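Note that one protein chain of the assembly has been removed; the remaining protein chains are unaltered in position.
Chains: A, B, C, D, E, F and G, in written order; residue numbering restarts at 1 for each.
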Amino acid sequence: MGQKVGIIMGSDSDLAIMQEAAESLKDFGISYEITVISAHRTPERAFEYARTAEERGLAVIIAGAGGAAHLAGIIAAMTPLPVIGVPILSKSLSGMDSLFSMVQMPKGVPVASVAINGAANAGILAAQILGVSDKSIRNSIKKYKEKMKQEVLEKAKKVEGM
Amino acid sequence: MGQKVGIIMGSDSDLAIMQEAAESLKDFGISYEITVISAHRTPERAFEYARTAEERGLAVIIAGAGGAAHLAGIIAAMTPLPVIGVPILSKSLSGMDSLFSMVQMPKGVPVASVAINGAANAGILAAQILGVSDKSIRNSIKKYKEKMKQEVLEKAKKVEGM
Amino acid sequence: MGQKVGIIMGSDSDLAIMQEAAESLKDFGISYEITVISAHRTPERAFEYARTAEERGLAVIIAGAGGAAHLAGIIAAMTPLPVIGVPILSKSLSGMDSLFSMVQMPKGVPVASVAINGAANAGILAAQILGVSDKSIRNSIKKYKEKMKQEVLEKAKKVEGM
Amino acid sequence: MGQKVGIIMGSDSDLAIMQEAAESLKDFGISYEITVISAHRTPERAFEYARTAEERGLAVIIAGAGGAAHLAGIIAAMTPLPVIGVPILSKSLSGMDSLFSMVQMPKGVPVASVAINGAANAGILAAQILGVSDKSIRNSIKKYKEKMKQEVLEKAKKVEGM
Amino acid sequence: MGQKVGIIMGSDSDLAIMQEAAESLKDFGISYEITVISAHRTPERAFEYARTAEERGLAVIIAGAGGAAHLAGIIAAMTPLPVIGVPILSKSLSGMDSLFSMVQMPKGVPVASVAINGAANAGILAAQILGVSDKSIRNSIKKYKEKMKQEVLEKAKKVEGM
Amino acid sequence: MGQKVGIIMGSDSDLAIMQEAAESLKDFGISYEITVISAHRTPERAFEYARTAEERGLAVIIAGAGGAAHLAGIIAAMTPLPVIGVPILSKSLSGMDSLFSMVQMPKGVPVASVAINGAANAGILAAQILGVSDKSIRNSIKKYKEKMKQEVLEKAKKVEGM
Amino acid sequence: MGQKVGIIMGSDSDLAIMQEAAESLKDFGISYEITVISAHRTPERAFEYARTAEERGLAVIIAGAGGAAHLAGIIAAMTPLPVIGVPILSKSLSGMDSLFSMVQMPKGVPVASVAINGAANAGILAAQILGVSDKSIRNSIKKYKEKMKQEVLEKAKKVEGM
Partner (left out) sequence: MGQKVGIIMGSDSDLAIMQEAAESLKDFGISYEITVISAHRTPERAFEYARTAEERGLAVIIAGAGGAAHLAGIIAAMTPLPVIGVPILSKSLSGMDSLFSMVQMPKGVPVASVAINGAANAGILAAQILGVSDKSIRNSIKKYKEKMKQEVLEKAKKVEGM
């Protein structure tokens, strides 16, 4: 059977960021596949990926891209699956280009955008989506939230003690 | 049993926009509840809503707010459910305030942001999320995409014939 | 034989603006076709359009879109023809979303962007491109520039005489 | 008895900046407590902190956060105390996200925002607020302003002498 | 004896907005004076106002201005009182000029900025500041927050009933 | 006979970026000339260059500039040739100044803008323009697109294999 | 003898704004000429104007333009006279395009920019420049400042009396 989540990115230079999505999913025990698909350099591959995503067993797609970040939108155009977009920080325009071109989708074709470079959150969001029908993942999210809370409390103590 | 999707908004002045989320859900035959919750004016209510959302049977939450749009983030902080954010266009700053304060969430607590005023897409995204485990909703999304395509083709013909 | 220039737009709501591209071309006696193609609502149509553009005899493509304006980029991904992009002014973000998502294309796949709502200039740019190998169009451009100059001079006289 | 000013920050990575608020307060001889509270990772703690702030004797709260900086707004929602917000410079968007999400509060729940990374000024503003009813602090502020003036005059002499 | 709060604005065209600060104060039973002072057109008047503010019995100053909004900063330069700034929405730049020139004060001279056109909140913030040492005002703020909550709940019921 | 493409830049500090346009053209076997012309420091030279561009055999002009980037617009004002603009990233304003002053041309005088620092794409766009009437260049573009695709596929395999 | 100040604008649609510069000059009794010159549509005219400005007796030039506002910069490139730029508010980008393309001039060729649509101030600045060597104009400026002060004081009284 196929993987649950497909992680794709527009360029291998996005890997350092997008790896965090993979790590989030690993933490939740969710299987994933990861690859590079450029909406502009390999458009047929993007179409093929989107068109076959459902039948290959994917439940959610995470797409990261920077600049004129069309990848998530193009994938969303051709799949009924929820698509999560990760705007990658670009060298100019402070990431506004990546964010605006990812989130400002027209009526009918949503992309679920997370923060600029927020790939870890894209993984968590994918888990939350899968958790809608999977109690075990839902429980993992609750534990993750609890663990996160404990970490903040420890840091709080350190700061208080300074 | 509770509704599938909770639609909330920071102010009743957001209703005209957020109504579109409800309409999207209605089109997909998905039950929803809709109400006003202000993260700043009714914080306890926001907490209560978020804390009980799962046990009340909600699967997805859609939160719309403008300006310093904290509602989606605060709800996301206290529920393991996926939270979709709709940045509402504000009078100043061209909607940048609403968008930035909704999407730029820290690691651990994602909000799935759609376009500024993109409430209709928030409804569709909720449907896509429910469609992960519900074949019937998945099929409705496919039909919706097909219908949308037909509408564009008809408009294309009109423009071509001009 | 096919038309020289293909004018496409993401939505029929862009028609009022994109019509100006058609008028520019008409003024230069350049044949064109005009239609609606949505990268997100009719992706296959966009692919088909781009893939067959060259063989159908098109020399230049003009694509107008707003918001997450992916149309020009997606077309450019699949044709060796020069693609001119017209960012359409959006309701929020002052047109920054349309402009940034059109112009900030990655290495390898350029889009020739003109000003926000600058469809008339897209038509002129298409004429300039065709004028590279067509003396008659080149001469029309020179005449257009001369006429434009005369119009400014007349306006200048009016202002001077006030 | 409790401290006069509560300094909180969304993450321990904000400490280097927020420490300057503490130093300002120390210079004015004002007691303070300092800790980490995340609106998103420890929402109950944020609520508890805000709800008990007055009874614990706090007079003013200073809250620093970056990105989708909700901390100050959420605290302000649940306390009648004046809340000062310090937008922390984020990696993307040049700090616009932090500033806009902190300052653009809706009617009824103000946050007193200072400059991006302006924690030292947050401390001074807290002193000015306490100085409204405390002559001794008021006098310290006057002396601080006088000292600041002398420092500028000395620097001016150095520059003039170059 | 003098008034508690001084409301000033850079131009009488700011009056419609700044009036809301006065109304907030009236609701809390706080006395105020209101006038027009331009940092650029009446600089001596601005200096005089700032220099005598404390001795005339003012406790807090609220300053509204748009564009290159220097008024709050210049007043803050010459008084030990807390100064609240209201950036007034300008015709160009979406209010960014007013906000940035008000909030980005250098170390040593804070201005407590509220939202663009947020004059009502400036009045509430002034009340919160006075409430630090005045139990009666503190109680009024608590009541105001309670009333605000009730209003939201009523609106919520209306929306729920639709 | 003259070169096909003229590459000009506002300052020799733009050379590192603009060199990429030259390299793109070399890859397509297109002849070019490259020089420095400042619209502001050598305006007569800019005029002379633009006025003689056509008769010297140039078919396309690529102009790179940063800040108040007027070069492309001024050249476009005086030649019927298509002019491609490369906004060079400036130290302040994240490149918005360069981009806006290049792309926002008035009706009648288009500049074909590519991405900030997108000089390589300017070269490719010039090739696409020449390819309108030159089958051999058209074929080179198709090969380039194919090669680009292969490179992405190889990178994709590496990422998949990690 | 020629006029003292030359007022030029890129388009007659800028006249309503640029008229205010003329009115300012009239108030100071300074002679001026006013006309339309487009850097892009009538570049030779722009060059001719700039090159002959000094010998025709002009002392200062005021240039207004919107969008890719190159007029002031191009004029400044070819005259030793001080050039004042008035960025005209554009339909998109909130005037950022006009302002950035006018003010961000490279080293060696300054443009003295005033506020977006600030033509009245351009006239006053021209008067201040002429006032450097003309006592009578200097005195007029002093009187203007005094009159402006009185007008604010009258408005202040009205507001105080409300």
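We take it that a residue touches a chain if its C-beta (ideal position, glycine included) is under 8 Å from a C-beta of that chain, and two chains touch if they have at least 3 such contacts.
If you're wondering where the values come from, they're calculated on a predicted model, not measured in any experiment.
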Chains in view that the hidden chain touches are D, E, F, G
Residue of E:35, E:101 or E:128 touching the missing chain in the full complex
E:101
Using the document's definition of touch, tell me which of D:62, D:84 or D:115 contacts the absent chain.
D:115
Omitted-chain contact residue, chosen from G:9, G:63, G:130 or G:159:
G:130
For the chain not shown, which residue from E:22, E:89 or E:109 touches it across the whole complex?
E:109
What does the interface between subunit D and the hidden chain look like in terms of residue numbers?
89, 94-96, 99, 115-117, 145, 148-149, 151-153, 155-156, 158-160, 162
Against the hidden chain, subunit E presents residues 10-11, 38-41, 43-44, 47, 67-70, 73-74, 76-78, 90, 92-93, 96-97, 100-106, 108-109, 111
Please identify, in ascending order, the residues of subunit G that touch the omitted chain?
54, 59-60, 80-82, 84, 99, 103-116, 118, 120-122, 124-125, 128-134, 138, 141-142, 144-145, 148
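Definition applied: only the chains that are shown with their structure count from here on.
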Spelling it out: a chain qualifies if it touches subunit B and also touches subunit D; which chains qualify?
A, E
Averaged over CA atoms, how far is the centre of subunit A from the centre of subunit B? Could you give it in whole Å?
18
With centres defined as the mean C-alpha position, give me the subunit C-subunit G separation in Å.
34
Residues touching two or more other chains, restricted to subunit F: which are they?
94, 96, 99, 103-106, 108-109, 111, 115-116, 145, 148
Testing understanding: with touching defined as stated, what is the shape of the graph linking the protein chains, line, ring, star, complete or other?
other
Could you list each pair of chains that touch, in label order?
A-B, A-C, A-D, A-F, B-C, B-D, B-E, C-F, C-G, D-E, E-G, F-G
